[in-house]
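The complex is shown incomplete by one protein chain, all other protein chains being positioned as in the whole.
By letter and in written order, the chains are A and B; residue numbering begins at 1 in each of them.
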Amino acid sequence: MALLEIRNVTRRFGALTAVENVSVAIEAGEFFTLLGPSGCGKTTLLRMIAGFDLPDAGAILLDGRDLAGTPPEKRPIHTVFQSYALFPHMTVSQNIAFPLKMAGKSANEIATKVKGALEQVHLEEKGAQYPHELSGGQKQRVALARGLVNQPRVLLLDEPLGALDAKLREEMQFELIELQRDIGVTFVFVTHAQPEALALSHRIAVMNAGRIEQLDEPSKIYGLPVNRFVADFIGKCNILDANVVEAAPGGLKLEVKGLGEVAAPAREGARPGEHGVLALRPEQVRIGAPDTQHDLKNHFSGRVRDLLYVGDITTYVVELPNGTRIEALLPNSAPGRATFFEAGDTVRVAWRHDAGNFLRD
Amino acid sequence: MRRTSWLWGTSLAAYAFLYVPLTIVVLFSFNDSKLSAEWVGFTWNWYRTLFADDAMLGAARNSLFIAVTASLAATVLGTMAGIAMHRYRPKLLPFMVLTPVAMPEILLGVSLLVFFISVFGEQALSLATVIVAHTTFCIGFVAIIVRARLAGMDESIFEAARDLGATPWQTFRLVTLPLIMPGVIAGALMSFTLSIDDFVITFFTTGVGVSTLPLQIYTMIKVAVTPEVNAVSTLLMVLTLTMIVIASRLAPDALRGQG
Partner (left out) sequence: MTRPRAESVTRWLVSGPPFLFLFVFFALPSLIMVVASFRYPGEFGGLAPLVATRPGEDAGLTAENYGVFFSDWIYFQILAKSFGVALLTTFVCLVMAYPLALLIARSPKRHRDFMILLVVLPFASNFLVRVYAWMIILGDQSVFLRPINYALAQIGVEPVSLLFNGFAVIVGMVYVHLPFMILPLYTNLEKHDPALLDAAQDLGANAWSRFWRVTFPLSLPGIFSGAALVFIPVLGMFAIPEILGGKDDWMVGNMIKEAFLGTRDWPFGSMLSIMLTLAVLIVAALAAWLARKGTARA
């Protein structure tokens, strides 16, 4: 049985349906992420799990028991808020001790547990300080310690890394993974930052306009997106209008607007004449001098229109004769690559016959 | 810069305008002459007369008692109102809380006069009616301060408390109350000050034989002015000054954006 089950939950605010008939089963010990753009309903769902909001339809079950009727303070579920919500009038130790006090633990036990929690988040020296004396990253860790100290069944995290700068964010991501692994508490993580979701999660639920578009592990979300929204939202993607010409178990033959015939991997249920898109990741597109790349099935000529150098890779925007643009990625320290391409250069782009995905909208 | 010196000049004049009259009152409280016309010599006489004046002392006792009671009541009710206005955004309550503060005092005074006598009869006016009247207009001040304090806080703190296991009452006791306490105290001090200083509303709602310091001052001004008025004014100023300074430390924003 799943630890936390969300069963056909719907939540409406007047004419707006924030969460529509969502069902998810989260396993114990899992790092589960709700990923989506703002307004997709992920925070609303989180608040319903915490108990600050009630579903209009459906149920939320913990260990098989319906949580409706249980107020937030009685649920063994804790939240790390986006603004950390540390009590300004209490010290770090008092903040962390708070849930233990609410649970009626003895003073001795509280002292021991608080000490342990501080060690776990590497803040042993900060116990007597007040929140306003801490940096953003430190406040973050106090919020985490406070949420975990009395071993909740589930820890909810509402975009906790949003306020941190890029480098700190990355460090915290590693710490979060380690923490979750060491303690083993089930994490339900909410974010709109998809690299973060891919990096941290065991499974991701991609949400859009109140619905779950795809629920899968990160590599499948990235490599095998189920529809155009997921392909476009996660990472960078070339999205090209396409029609199915032939459908065979070994692969599809597509008619791509502006390119002509393209070979694509097989897709179940695809029928000739069907309309959709070809989703092609830039790293799957090889770029080379005009007379190269003949060994790959799909190859086309074009001109470099733009390029974006970000240190480790360069993204080239190649414009094909009829105006279609394709993004191709080149790592900048590939062996044997002495020259970069300049804007205006004529190049050849190519990709494998089993690269990309044909998706219906 | 030229323009700044002009600004400084007019501002200094404004400050002088504010303080010179009060300085004169204080100065002449030590003047050894019945007339506040020119300086004769230094004396404590008027303060001595003050403390021997039974009517004045009785009025001082009344003022203090009224102020303590009314500010206590106003603080409790005003804090509740401030919290309610912030959390529930009611439609009618803000109107009822803030109008007594915004209206000319005389309107509240006469309406309470009519109310008390109509409902409780000819002898209704007393110490109690003054206390009720003061509480009524002080509630608004406390509510404004408490609401402002709540508005400046991170809302998620209260949710966090419940999320971590605190019942609504525990959340109020352990998180909300400590955090609004400076505002509550500032409100209490403001109410105390307003009550001690109030003239108009007290004028219409006191009973026979119930006098307060401002009423005494009024009578003295109209009947026979002696520097005893200066003396009691000076003492009153010192008292309310202390209260305001303390209040300004606890809730600095409250004293600014009002209205």
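Just so we're on the same page, contacts are C-beta pairs under 8 Å (C-beta built on N, C-alpha and C of every residue); 3 or more make two chains touch, one makes a residue touch a chain.
Not measured: the values here are computed from a predicted model.
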| item | value |
| --- | --- |
| Candidates B:62, B:211 or B:233 - the one touching the absent chain | B:233 |
| Given B:55, B:151, B:177 or B:221, the one touching the chain that is not displayed | B:221 |
| For subunit B, the residues touching the chain missing from this view | 3, 7-8, 10-11, 14-15, 17-19, 21-22, 24-25, 28, 35-38, 77-78, 80-81, 83-84, 87-88, 90, 92-93, 96-97, 99-100, 102-108, 110-115, 117-118, 122, 132-133, 135-136, 139, 143, 168, 193, 196-197, 199-200, 204, 213-214, 217-218, 221-222, 225, 229, 233, 236-237, 240-241, 243-245, 248, 252, 255-259 |
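The criterion applied here is as follows: only the chains that are shown with their structure count from here on.
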| item | value |
| --- | --- |
| Centre distance in Å when subunit A and subunit B are each reduced to the mean of their C-alpha atoms | 57 |
| Of all residues in subunit B, those that touch subunit A in their complex | 154, 156-157, 159-167, 170, 174-175, 178-179 |
| Subunit A to subunit B touching residues, read off their complex | 50-52, 71-74, 77-79, 81-83, 85-89, 98-99, 102-103, 146-147, 150 |
